[in-house]
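In what follows, a structure is listed as structure tokens, so that the remarks can point back to it.
In this view, the complex is presented without one of its protein chains, the others remaining in place.
Going by the order they are written in, the chains are A, B and C; count residues from 1 in each one.
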Amino acid sequence: MNTARISDRLRNDADSIWKKIFNHPFVVELYEGTLPLEKFKFYVLQDYNYLAADMKNLSILSSRAPSVEAMREMVEVAHLEATTEFKGYEEFLKRLGYTIEDAMGIEPTPTSLSYSSFLLATSSLKTFWEGLAATLPCFWTYAEIADFHRDKLKENQNDLYLEWASVYFTEPYLDLIDRMKGLLDNANVEYEKLKEAFIIASKYEYLYWSMAYNMEKWPA
Amino acid sequence: MNTARISDRLRNDADSIWKKIFNHPFVVELYEGTLPLEKFKFYVLQDYNYLAADMKNLSILSSRAPSVEAMREMVEVAHLEATTEFKGYEEFLKRLGYTIEDAMGIEPTPTSLSYSSFLLATSSLKTFWEGLAATLPCFWTYAEIADFHRDKLKENQNDLYLEWASVYFTEPYLDLIDRMKGLLDNANVEYEKLKEAFIIASKYEYLYWSMAYNMEKWPA
Amino acid sequence: MNTARISDRLRNDADSIWKKIFNHPFVVELYEGTLPLEKFKFYVLQDYNYLAADMKNLSILSSRAPSVEAMREMVEVAHLEATTEFKGYEEFLKRLGYTIEDAMGIEPTPTSLSYSSFLLATSSLKTFWEGLAATLPCFWTYAEIADFHRDKLKENQNDLYLEWASVYFTEPYLDLIDRMKGLLDNANVEYEKLKEAFIIASKYEYLYWSMAYNMEKWPA
Partner (left out) sequence: MNTARISDRLRNDADSIWKKIFNHPFVVELYEGTLPLEKFKFYVLQDYNYLAADMKNLSILSSRAPSVEAMREMVEVAHLEATTEFKGYEEFLKRLGYTIEDAMGIEPTPTSLSYSSFLLATSSLKTFWEGLAATLPCFWTYAEIADFHRDKLKENQNDLYLEWASVYFTEPYLDLIDRMKGLLDNANVEYEKLKEAFIIASKYEYLYWSMAYNMEKWPA
């Protein structure tokens, strides 16, 4: 019997994908400050739509939590996300010269729509635990990316990118991740199902950075 | 065209039912301090289960909110409820000598189960707006009951009942109601559908007080 | 370990409630042909609304079936219900001089609304298996009622009641029940949860007959 925490096992099983994410050119150039601004803007507009879907996703998970205690934690997580990262994003959009209406009017790319659809369908239709496992990589990889590239920020001259990155070092953001990991450690479904959701979401994270770097378009 | 706020119209259309609620013997005796303790305890245990279902209900509504702005408001409402009334209830249970496990182990009465099922089914399966209209009377009647019987509390010698009532005068509780009313005022479905949900929920509120006063049992 | 079929265990655990149902005055008088027509009409109009909700309920269960095989069975069950009992009901309404619009315009009684809300909330928000366990008593008790009172029909002179009862002896109707029982026998959740859903639904069945016999009204 494996006595490791479920969240640690998942993190470990996704390690090769996460390493590719840390070293994705979009991520590296963003933390170095060399990423072309048009790629960054493309990413930010797509990501606002994704975050709006993810807020919905967190509320779906709250509504499907299997106990009063888990429900309370998920309500706290949804509230933390609403009042930190998501709220910060809207102020950040303004700094870039966009209104929220601009952002909401953007057509999602195939990868952005596919990833948020995967999250929403999983959280709506599979078990709460698989939904939670699918939701975690987005939050967790961003914190690990920030930690992995922490030193690069000292050389980074791009105020915009520094400001963008700063949220992923904050207490409330890391607290949100710890709460989700703590919940997931008590999951009572087969580990293989959690792993499948967690790995697929990790792969979508990788595809998401490629989508942004290549400024993806619909082919038809 | 009716230019009154939707929430005001609903309140007005439910007035005869609400008046019966204000004057229900359970409510009157509770605010006077003369309600038999066994009836109160019966009520409190049923109501904890109801509130747990209502937390789920608020999360369902958050997940179905039709705009980013409405979603944010509902996440705030769910968080307010989780951290005020619902949290207070758990401390209150302890004062009565119950654990949360005691409360969760109670079999819901027909009326309690029926009302929470009605809320959950409406919020899950009808429009967001009908779900919101069905959800409002529980919160709103409690605030109006408190205001209606405010003077009685001066004579009320029962510390337990005074403490129970105190939450319905607090800022966060009234804020929660104002936010829900503000949302509902922007509903874009036929008024008749909202009215149906609001009226039925108001009737269930009345039945709920009768259930508690009669310490209802399943007949079969 | 209990090796009996799950459906047999549930049937056995609900036996005392089911006996009360078989001997409920509404049921007895209906099969004897002595039930006052106004009570019967009251029942039929309420039941049409209930059956419409139950069709929705069967589709919800189809959508939540945990395997391709179970989904296919539930689609078959939903189709059987749509093309037999439910379709027959609409023709029956016409014989009584009602249009479908008449029936849909009827305000559900507290018990009718509560029971259908319980079914819809359970099928939407609990496990598929609990939803299925909650759904079965409605179909199954009607078949056992018919069998229990089979002999009374020989003396029953009321063509309307004879026609109404005839559907519960038909092959497709009994096939529908067998399919649901067969599915439920493979449930993989704790028996106690299934029992809770099955017992509550059985109690609502009893309350439903009383509602019809007393021609229930909303008290407020």
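Everything below uses one rule, namely that a contact is a pair of C-beta atoms (placed from the backbone, for glycine too) under 8 Å apart; a residue touches a chain by one contact, two chains touch by 3 or more.
Fair warning: this is a prediction, and the values are worked out from it, not measured in the lab.
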Seminar exercise, completed: Cross-chain touch to the chain not pictured, restricted to C:63, C:84 or C:210, is C:63
Exercise. Just one of C:75, C:153 or C:174 touches the chain that is missing; which is it?
Worked result: C:75
Exercise. From the list A:84, A:124 or A:170, which touches the chain that is not on show?
Worked result: A:124
Problem set entry | Interface with the undisplayed chain - residues on chain A | 17, 20-21, 56, 110, 113-118, 120-122, 124-125, 200, 202-203, 206-207, 210, 218-220
Problem set entry | Chain not shown, touching residues in chain C | 52, 55-56, 59-60, 62-63, 65, 68, 71-72, 74-76, 78-79, 82, 100, 104
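Criterion: only the chains that are shown with their structure count from here on.
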Problem set entry | Chain with minimal offset from the mean of all protein Cα atoms | B
Seminar exercise, completed: Averaging C-alpha coordinates per chain, one finds the centres of chain A and chain C separated by a number of Å equal to 46
Exercise. In angstrom, rounded to a whole number, how far apart do the mean CA points of chain A and chain B lie?
Worked result: 36
Exercise. In whole angstrom, how far does the Cα centroid of chain B sit from the Cα centroid of chain C?
Worked result: 31
Problem set entry | Per-residue overlap in chain C, given as positions that touch at least 2 other chains | 125
